[in-house]
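A protein chain is absent from this complex, but the other protein chains hold their places.
Per-chain numbering from 1; labels A, B, C and D assigned in written order.
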Amino acid sequence: MSATFEPEAPQTLEGWFVLKEVYSVDWPKWRALDPETRDKAIASAEQWLDVAPSDRQGGSAVYSVLTQKGDLMFVHYRSSPDELNRVELSLRQLPLFEFLVPAGSFLSVIELELDELAAIARRKLTDQGIIPGAEQYDEFFETEMAKQKQRLKDRLFPKIPNTRYICFYPMTRRRGGRVNWYTLAENERRELMRGVGRIGHAYHEQVTQIVSGAIGLDDWEWGVSLYADDMLVFKKLLYEMRFDTASALYAEFGPVHVGIRVNMDQLGDLLTGYLT
Amino acid sequence: MSATFEPEAPQTLEGWFVLKEVYSVDWPKWRALDPETRDKAIASAEQWLDVAPSDRQGGSAVYSVLTQKGDLMFVHYRSSPDELNRVELSLRQLPLFEFLVPAGSFLSVIELELDELAAIARRKLTDQGIIPGAEQYDEFFETEMAKQKQRLKDRLFPKIPNTRYICFYPMTRRRGGRVNWYTLAENERRELMRGVGRIGHAYHEQVTQIVSGAIGLDDWEWGVSLYADDMLVFKKLLYEMRFDTASALYAEFGPVHVGIRVNMDQLGDLLTGYLT
Amino acid sequence: MSATFEPEAPQTLEGWFVLKEVYSVDWPKWRALDPETRDKAIASAEQWLDVAPSDRQGGSAVYSVLTQKGDLMFVHYRSSPDELNRVELSLRQLPLFEFLVPAGSFLSVIELELDELAAIARRKLTDQGIIPGAEQYDEFFETEMAKQKQRLKDRLFPKIPNTRYICFYPMTRRRGGRVNWYTLAENERRELMRGVGRIGHAYHEQVTQIVSGAIGLDDWEWGVSLYADDMLVFKKLLYEMRFDTASALYAEFGPVHVGIRVNMDQLGDLLTGYLT
Amino acid sequence: MSATFEPEAPQTLEGWFVLKEVYSVDWPKWRALDPETRDKAIASAEQWLDVAPSDRQGGSAVYSVLTQKGDLMFVHYRSSPDELNRVELSLRQLPLFEFLVPAGSFLSVIELELDELAAIARRKLTDQGIIPGAEQYDEFFETEMAKQKQRLKDRLFPKIPNTRYICFYPMTRRRGGRVNWYTLAENERRELMRGVGRIGHAYHEQVTQIVSGAIGLDDWEWGVSLYADDMLVFKKLLYEMRFDTASALYAEFGPVHVGIRVNMDQLGDLLTGYLT
Partner (left out) sequence: MSATFEPEAPQTLEGWFVLKEVYSVDWPKWRALDPETRDKAIASAEQWLDVAPSDRQGGSAVYSVLTQKGDLMFVHYRSSPDELNRVELSLRQLPLFEFLVPAGSFLSVIELELDELAAIARRKLTDQGIIPGAEQYDEFFETEMAKQKQRLKDRLFPKIPNTRYICFYPMTRRRGGRVNWYTLAENERRELMRGVGRIGHAYHEQVTQIVSGAIGLDDWEWGVSLYADDMLVFKKLLYEMRFDTASALYAEFGPVHVGIRVNMDQLGDLLTGYLT
């Protein structure tokens, strides 16, 4: 066995660092405030969100969370963990923070596997009827790959999709004695990932999926965010996924959070209970 | 392997979005209220429930929960997650909410598998002595299926059954290395689901069972609500189920909540401890 | 496969509904009370216990719980879940409740399997030297079964055994991929249950064991209560059980609570810390 | 299969009942006390510990716990669960208790297996070069066993070892489908326990190990307390154990607590933060 180190892990490219924070509102305490103080707290919170960075620097979004898992979810895209830390610290100084009870958070970084780019390129060709073995396939593939690489910046540093709903869950690949993602051969893993890709592709007009890596950053290996205007699509897409081998055998899922997008100027409505 | 995506998941139809919320009452704090303030809090809560939507829009029900798992369970059926979010937000603005401590919640959507319709049709025929292979079986089957489809709306958008007791638990199909629902062949799954259906059918006069899907919405895959006037029936039905293969090998169950239905105008009795 | 439903689950008979509730006392808050208010709180709590139902209606008992798992355990036997709900609600209205912090609860119903009756009858005969195959065995068996059925009411609707100690734990039969109680053949389960019965029988003069079913009522499948005047007997009995196959392979145990019986008029002593 | 019950569990002898209680101090609340009230609280707590029973009745010790798992650990040896209950109740009446937040507890009873006595006797002989098969081995063995039985009282009713450090953890024998302590043959279990004994023996001059049984008393099957003057010895002994088959395959370990012994008259130093 050679002492030279040969990396086995798929090569990844990284984009925005992402922080998700869920809070429950301490409603009785909040409602006990006099209207003026409440308005000031809302105004300073809206301002805090408003000074959110330009697109080059990332973005922030707020969601009204369903169920007792929380009331508010903040999603922040930033170019470094230091900037996310500043976002956290500044939120904690807001008057509103006195009424927020931490209910969950996740740190990750948007990532793309190089293999995934190639898979996308192949699917684009297939959609046009250009199938491996076809004449000039290699040329077409190279051209498509070049396009994909151009689009890379948009995929690694996207805007937060402006859909009505978000569905977020963390996940980990199974590392059991019998079933273990990390002891599969590279081509087996690639084949399995293709299945995942196909299902995602089938829903790509209805759902935007953003995958971020969390190994070494948080307790799960990945975070998956789905953005759509129809909440049933989350269920349909993920139910399909369940039957896909990569998911059926090798995926372990963490807690699911679903939320409804709240515009900056709706925060007051949400906090007075009259979100429409 | 073809790049075309062929769905493997059973096709489902969706109805009401469902929210269950369990709360513990902070009794000492509540009892410290002066009677007048308490009465007002009860009145506004009863009014909140009373403006519950008409049947077309869903419905709401309250249960007195047994054990320390909680005191109150609210069940809400609505036509969209947005409406459920409004229900949540409006509850949080009630004076009563100051005395409610969150103790559990579950978001799902009532669902029916197309396969299930066919199974019901077959059972109806069997009950009349019409067995596959019988003369004109196909015709009878088509007629029965048509009836089932007509009843679909009632099953996807039902009223909350008006029974004395509720039993609710979430569940997930097992996805282990050795035993995995999602790697079974389609006909195996169908066969197993038939067993589940038979047991449900055997108890259908005593129990109404409403299954809702929660993949992509909450942490378990399904929510199961049983409604009956005899609490022992829950135990007997579920004990039978335990021995059915689909359940014995492939089901993982979450926490069970049982409650006693409380009419809108009984909320005050419950909160003063004199429910009859 | 026939569409007729043939129950596989052992047939059970049900008696009292049982509620166990454990509470920690908020000692500092309690001790800050002036003696008069404290005495009144004790008096009303003792009265609450005192109006406990007659034997026909069940019974109630209080235990001083060992360790930080709690301070007080209430055990209530009642003829319906509604009555247990009333017990809960009335406790929550007591002044004492302000000083009780919920620390665990369990809802179940005393149950007996018909098979168990037959097993008891057989053991009774064996104790008298009458062994299967013996002359007139069947006659003796029938006579003994008739006696057992007469005793049924006492076993389904017992008084709470008046011993110094209680040991309570919930349990569930294992439903794993490799080892699964619910996929065993009926005669295998019966044989295994016989082992359990034999050990229980060996200790029956020292321990009264009351098993209650909780499927569809709470998160474990059964609750097991042991009542004895010597706490070491709990350890010895359960250590024996551990080696019995039914237990070694098929049982999963929940948290154990042990307590010392407190008479109604000792509640004040317990709450002032001078229980003898 | 005979209806006679033949115990399979190893025969055990029991000594002191043992209660361990861990508490976190509510430091800000404690530090807000005026010095005089604080001194009185310390004095009454020291007195409470001081009236600890004579050796015949057991003993009590206090430890300063490392990490956020707690601040104080009390260890109590008593001759009955009733006495331990009285210890608990009396602690809860102390002014100091207002500043103690429960952080863990364990109830068990010091136990010795008869087999263990024989194993010790054999090891003693081996240490003197007297090996099975040697001349007069049986006589030597009988003499040694007699000595061990004389020492029994000291081992079942020991003083709390007066070392600088304690390491406590609960454990359970594995009862899995594949690997199951309780389905092993008796001689296999005995052989495995010998390995455990050998490692313990190798460290016996540096560490005193006291094993107590908790089946039917608490949530784990045993509690293991190690007492030593060098904390690294805990790590070295337990690392060795990890590789021993009985431990590698059959042991599941609970949370570990390590503490530094605090003399009765040091409690004040500990609570003012100046323990030396």
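Keep in mind that, in the parts below, a contact is a pair of C-beta atoms (placed from the backbone, for glycine too) under 8 Å apart; a residue touches a chain by one contact, two chains touch by 3 or more.
Note that the coordinates shown come from a computational prediction; the quantities given were computed from them, not determined experimentally.
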| item | value |
| --- | --- |
| Neighbouring displayed chains - absent chain, whole complex | A, D |
| Full-complex contact with the absent chain, from D:12, D:64 or D:85 | D:64 |
| Chain not shown: contacting residue from D:11, D:126 or D:143 | D:126 |
| Which residue of A:25, A:109, A:167 or A:256 touches the chain not shown here | A:109 |
| Interface residues of chain A (partner: the chain not displayed) | 1, 3, 5, 7-9, 12, 14, 17, 19, 21, 80-82, 84-86, 88-90, 92-93, 97-98, 102-107, 109, 175-178, 180, 182-183, 213-219, 221 |
| Residues belonging to chain D that touch the chain removed from view | 24-25, 27-28, 31, 64, 66-69, 71, 122-123, 126, 165, 167, 174, 176-179, 194, 198-199, 201-202, 226, 231-232, 234-240, 242-245, 247-249, 255-256, 258, 260, 270, 272-276 |
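What we mean here is this: only the chains that are shown with their structure count from here on.
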| item | value |
| --- | --- |
| Same or different contact residues where chain C meets its copy chain B, judged by the half mark | different |
| Computed distance of Cα centres, chain D from chain B, in Å | 49 |
| Intercentroid distance (Cα basis), chain C paired with chain B, Å | 30 |
| Where chain B touches two or more other chains at once, by residue number | 176-178 |
| Arrangement of touching chains [line / ring / star / complete / other] | line |
